[in-house]
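The complex is shown incomplete by one protein chain, all other protein chains being positioned as in the whole.
Up next is subunit A:
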Amino acid sequence: MKKFLISFMVLVSIFMLVGNVTAQEGKYAIIVKNAGNPYNEKEMDGFEKAINEIGGEVILKAPAEPTAESQIIMIEQLITQHVDAIAIAGNDPDALQPALKKAMSRGIKVLSLDSAVNAQSRMVHINQADPEQIGRVQIQAISEMIGGSGQIAVLSATSQAANQNTWIEWMKKELEKPEYDQIELVKVAYGDDLRDKSVSETEALLKSYPDLKGIIAPTTVAIAAAGKVLTDRGLQGEIELTGLGLPSEMAEYIKNGVCDWMYLWNPIDVGYLAGYAAEALVTEKITGNPGETFEAGRLGSKEVIQAGDGTEIMLGAPFRFDKENIDQWKDVY
């Protein structure tokens, strides 16, 4: 999914610098992966919103190309500008380490969002997706759609995809709960994130399991392919579909009723949480150690948790896209 978002060929090189000197407190900078990417723009929007609420000065930076080199140059610039915090969606987990360490040694608070930098180069990471919640919420959704009983199948990306496999593990854990006794997971199929294969696999599911009630597809290509197959066969209402997908790809199938709703994280919230986390670091409400908590505006209280050899703040439940809100999101990403 992320691969798509990193568009290699960006025509415009926008070095955005929106100065918004409103209050006394602090300069907060965000560096996203690259310019011209709607997903990144939304992250910056959210960050800006949070900083405006706090009353700080916000500096938005987006390199022309999604490379670590261009981000390093920007970090250097921000160090000379004496910003108070840098939030970064890293284009490389390790290459940014010297620059970010230098920033931290000058007293700048460094955090990563969306795409993590290694634990030594950051104080905390904003994780857009809590794998446990992502896994569980999809089972809850399909259970609600099919009325709590029947056969379901999962249509994933490749059989080795780490993200998807973690989510599927959590789906299985959620299914162990007694309220899902009537739901049977009959197959985990793999469409390899290829259109043609995902379609073949969906068709095979329909034929091999005539009683199939629902499909969970936790990846964009698979959920859109399944949506297309169910649409072409007029199976809306008979076989339910949910999962994770880009709103643009799913707009058609959410509006025609094949997929009642689906999930993905909201890039605005990722940026927004990063903004509040940056403020918490600067005001030393948190230092990036596990167990600390802070208030993140409308998102409520958030906790710093251990993840690998670093710490993270989880955004929480993925964002739900349905008929009501899909129109405003389909053009976004």
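To be clear about the criterion, a residue touches a chain if its C-beta (ideal position, glycine included) is under 8 Å from a C-beta of that chain, and two chains touch if they have at least 3 such contacts; residues count from 1.
Here is the rule we go by: contacts and distances are computed from a predicted model.
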Inquiry  = Tell me the UniProt protein name of the chain this structure doesn't show, selecting from "Sarcosine oxidase subunit delta", "Copper-containing nitrite reductase", "Rhamnose transport system permease protein" or "Metal transporter".
reply    = "Rhamnose transport system permease protein"
Inquiry  = Which candidate, A:I139, A:A224 or A:A278, sits in contact with the chain we can't see?
reply    = A:A224
Note = Of A:S159, A:N289 or A:Q306, the residue touching the omitted chain is A:S159
Query = Pick from A:K172, A:K187 or A:R320: which residue touches the chain that isn't shown?
reply = A:K187
Request  = Identify the residue among A:K49, A:K172 or A:K255 that touches the chain left out of the display.
outcome  = A:K255
Request  = Touching the hidden chain in the full complex, which residues of subunit A are there? Just list them.
outcome  = 4-11, 36-38, 158-159, 187, 189-190, 192, 195-197, 199-201, 203-205, 207-208, 210, 224-225, 227-228, 232, 246, 248-249, 251-253, 255, 330
